[in-house]
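Every protein chain except one is present and positioned as in the full complex.
Chain nomenclature is as follows: A and B, assigned in order of appearance, with residue numbering initiated at 1 for each chain independently.
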Amino acid sequence: MSEEILKALMQLFAIIAKQDVGLSDKEREFVENFLKQQLNESAVKEYLALFDSFIQPNKQKRQGDSDKPQKPKLTSVRDSVKTLGIAKKINKTLTQKQKVVVLVRLFELVNTDRNFTSQRMAIIDTVADVFNIRPEETEGISDFVTKDNPHELDSPDILIIKSGEKPNEQSHFIESDQLEGNIIILRVNSVDLYFIRYTGVSELMLNGLPISNQRIYLFANGSVIKQPKGKPIFYTDIAAKFLSDSSAINVSFEANNLGLTFPNGYIGLRDINLYEYSGKMVAIMGGSGAGKTTLLNVLSGIDNPTNGKVVINGLNLHQDKEKVKGIIGYIPQDDLLIEELTVYENLYYSTKLVYRDLTEEEITEKVNKVLTSLGLFHIKDLKVGSPLNKKISGGQRKRLNIGLELIREPAVLFVDEPTSGLSSRDSENVMELLRELTVRGKLIFVVIHQPSSEIYKMFDNVIILDEGGHQIYYGNPVEAVIYFKEIDNQINSDVGECPRCGNVNPETIFSIIESRIVDEYGRTTATRKVLPQEWSGHYVSKLKKEKETETQNYDMLPEAFKKPNWLKQMKIFFARDLFSKLANTQYMVLNLLEAPILAFLLAYVIRYIDDPTSDVYIFRDNENIMPYLFMCTIVAMFVGLIVSAEEIYKDRKILKRETFLNLSRSSYLSSKISILFIISAIQSALFVIIGNSILGIKGMYVEYWLIFFSLSTLANVIGLNISAAFNSAVTIYILIPFLIIPQMVLTGAMFSFDKINRNIGGGREKVPVIAEVMPSRWAFEALVVNQFKNNDYEKQFYHLRKLESELNYKNVYYIPELRGFAENYRAAKMANNPEPISKDDMQLLYNEVTKENKSPMASTHNIIFENTHLLNLDDFNMKVHNQLMNYFSKLQEFYRDNFNHINNRIDQKVTEMVSTPEKREAYQQLYNDYYNSYLARFAKNSMAPLPLVRLGNNLVQKIDPVYLSPQDRNPLSFRTHFLAPEKNFFGNLVPTFYFNVIIIWIFTIIAYIALYYNALSKLLNSLGLMGSKAGKIWLSIQSRFNKTKSVKKQ
Amino acid sequence: MKKYNILLSILFAFVLNLNGLSQCGNLMDVCHGKLDDARFIKSWPIQLPEQESGEPLPQVSFKMPLSSGTTYKIFACNAEEYPGEVIISIRNHNDDLVITSYMVEQQRHLPIIKFPVAMSGIYTFSFYFEGGKEGCAIGVVSSVD
Partner (left out) sequence: MKIPRLTTVFVSLFFFFAILSCQQGERQQATDLLSDSLIEADVRLDDKMIREMISSIPNPVEMSALLQKSGIVYSQDLLNPVNNINNYNTNFKKALNLGVYGTDLVYMNIYDRTISTLRYLSNVRDLASDLRVEQFFDYETLNRLSESSRNIDSVLFITNTGFDDMSRYLIDQNRGNISVLISYGTWIESLYIATNVQTVPPKSETIHTRLGEQKKILDNMILLLYTYRNDPYFQNLIDDLMELKVIFDDVSITYVYAEPTIQEVDGTVILVDNSSSEVNISEETVEAITQQVSYIRNKMVE
């Protein structure tokens, strides 16, 4: 209290005291006592002198003119004016609560001598009036101060504690058998303050200080009244009485023998017991590593205990999760705010997600109401911003975080370190907010670290944990100090708070708990005086001493809040995410520009004119189209990954909370994915439009877009997987190269699948398995095949050229090769070689002839070698050889003639197309604009060193892959050689483009399922667990080894 | 996927024998010494089977225009793995024998024929192996300045 205010008070006291009968000794004594409570000895004298000086003139008068009763009236008018001035002055500096306290003090002054003259009362009324205190409350205070008889105090704002019957109708009542006299408590509603007075003579203690029946005390948060006999009366008992008629549901919360052992064997919690009910605020305290947050997580149902149970209104929290979840709220230490959204929007989307049935107006109303109650209404349109880029204060952030939970009005609220990082002012604000919630009937558990005295006293109960999860105290906070002091045998051990200032120092507790043994040199050692187990032992014996058997009636739990359905949730998530992205200009600009800029850079750089003498760009001559296609796939992957890699990571705290709210993960993920897909679609379109038009890739926009988009979306989902599984942004970005580079290597563009390590499947007929799992390979293949096969030029010839290729291959390479084997046989036979043909070669002949017999072309024209059964070492002879050679000749002739026929057809077609100069011009244009020679060379594998190779006992075609249909027509064989024009799907041939797109989408679906079940993080966890187990085994081996070593040394 | 793929992963690559010449080795390497600093013009691969009794001598002919005023250096190289030694004879467009690599009287083989051509025209180059043996060779026509 400032000097000025004290002075003003002295004046007020004096004005009141000197009215009518004048100052009595008792009244002066009251003033002196009052001052003593506020000030030290010397200052008391100073202010008392001041008080006397205000009184003096009147006192003299009173002595002189005792027979002239009219005079004081005059003075009274002057005093009234003075009073008005003082009251107004006080008004400016004191809070409403403080003003109420001043008013109570004034009544108290008058009450000391019970001189309730009308003038005195008139002055008090004036003060109350100026203070804006409601008349009925003023009257209530007046009654409370002046009336001793409980029967007269018939008001709902009064609570009476006494033995015997309830004294009247309206006032609240607590029965206390052994109490002598009455304890009367007044609640001043407007400021939520409680005042207490005692009419008896027993030695009652308020917060460890004796209560005088002369005085009125402020009954603050966390206060406790102790009687010589009988149990203590707590603040919350009182508050609960006043609020018992509120609509809040009654909750009983009980934890029995909770224990938690971590997978690595470390014990986190041991035998925790507690019992709480609505309207309490409970602190969970302990040194670091004592298991505070662990306990909070178990109590809130986030983690499951290994032993014991948590029972809420008769329901097991961990078993009946669904029923209980709705009433539990959890406010983690971290921010749950979306930085890009405003204060209002943050709360708005939260509300929408929680309430299905509310209309837009109701939601707005609800949000505004909560914002008002949080004191955040005036900043509702500010963006939240990041903690580093502050737009709103830390306290406001915290309150908003609490608001997110409050909106669904949980009956039990768990708060993890709400004050960490906040200034003491903000801390107190936040705690007061929580405290107010208990008054509304909520049960609140708060993990708190180093609370100030003010905050500490707000708690009804405190649970103190010690290292290793030992519960070493559970009970009243002020009592806790006394309890530990007692055990520590400290002097003054029965005083919980500082008698003068009312401060409680919770640090005392911890310095006692954690005090260390001092060695002979006075240095503290690492050994604790009292081990956690010992503290726990003390606590258990104390428990036994004062075991309370208290049970409270509880209500049926309300149904869990009605959350919106899947689709609606998705819509809300979507809107929330979309608006937060739109609000982030940097993000939007970068994302929208990324693709077009990359496309421009890439395409512009690789667009060149091959002919040094020409200025005309010709698509056909651009050697970089294949690399461009390759880059498309890499850019698609990269852009897709980058966009999504941080998405879930960024949201993980919010996500944790929303999981807690039992909101659908799949609708959250779907909303994420929808937004990312939209971004990807736009990016893909921009990339393809710009890249393709610069490079002159005509008429393929949709196909390119589809591939780019499909790959991006897959990358999006992969990115989400990573962002869900890893817990730092750096890890995520380090991981991206690991995802991209194998894709680059195994696309088939940079390194031919024929020229990669044989151990991973290089040089086989089909694409190596390891490359089959690379999405980029499918995308690249689709792009190449589609670009080659379906461009406006080639598509007119493709089917003919495909046939021509097959005939040519058979005629020029395949049959001559087979012939070679047979000829070698003949030559060897002539030279009387005992083994004219090897078993492998024979097998090859058998395999290939059998295959050839089945080939559609030869078989439909009935050119078949019927004696395949003779193609083995035993039956093969010159006769069979001649038959075979004859067969080969027939085949070759067939292929040759048909080749010529098809070749002529193509040539006729071309010849027709260039038959006039105009047509030729058009043809040339078509050819230049659509057909890329270098891509064709790649697609036809023209640079293959060998047109066919022998793999085992089979011949495999290596040239013209883009004209070669899959050879393996087994219905279940989906794999083919690289660049196959079509793919085998249950015996049907599907164009590669569509097949590959679908494969990419199947990858996406798999990635989505993995994401939904959080498979990656589960995998990582199990790997981590294996790692830690391996580490333990290693350590034990090492220690054993060390032991044997030391033994040897001895 | 398929386990046997791994077992069969031993890969046999081989070159196709499409080029008839390489059937008896790359003789151009052998012939390079004989070419010396003459300008290569044309070559023919020659591969003939052994003469069968009662059959005519196996031989192969090629036509080629030769120009007057040019001295041609004509030679052949035998593949060592075959017994036959190749003999070249050249006839003009009137089918007159104008030069041969085998001197019947001396029973001598000329390793190189130098042929200064005075009459332009299309000449026929015939190749056969001495005694109708099986043989493989390459015939080369070059010009000297």
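Basically, a residue touches a chain if its C-beta (ideal position, glycine included) is under 8 Å from a C-beta of that chain, and two chains touch if they have at least 3 such contacts.
No experiment lies behind these values; they were computed from the predicted model shown.
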* Shown chains touched by the chain that is not drawn here -> A, B
* Any idea which of A:Asn832, A:Thr860 or A:Thr916 touches the chain not displayed? -> A:Thr860
* **Listed residues A:Phe13, A:Phe638 or A:Tyr927, member touching the removed chain** => A:Tyr927
* Structure fact -> Cross-chain touch to the chain not pictured, restricted to A:Pro305, A:Gly719 or A:Pro947, is A:Pro947
* **Contact with the hidden chain (one of A:Glu804, A:Glu817 or A:Asp929)** => A:Glu804
* To do: Determine and list the subunit B residues touching the chain excluded from the picture.
  => 16, 18-21, 28, 32, 35, 39-45, 62-65, 67-70, 92-94, 96-100, 103, 106, 108, 110, 113-122, 143, 145
* Structure fact -> Residue positions on subunit A contacting the omitted chain are 611, 613-614, 618, 620-621, 666, 799-800, 802-804, 808, 811-813, 856-857, 860-861, 894, 896-903, 905, 907, 910-911, 913-914, 920, 923-924, 927-928, 933, 942, 945, 947, 965, 982, 985-986, 988-991, 994-995, 998, 1002, 1005, 1008-1009, 1012
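The criterion applied here is as follows: only the chains that are shown with their structure count from here on.
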* To do: With chain centres taken as the means of their Cα atoms, state the distance from subunit A to subunit B in Å.
  => 85
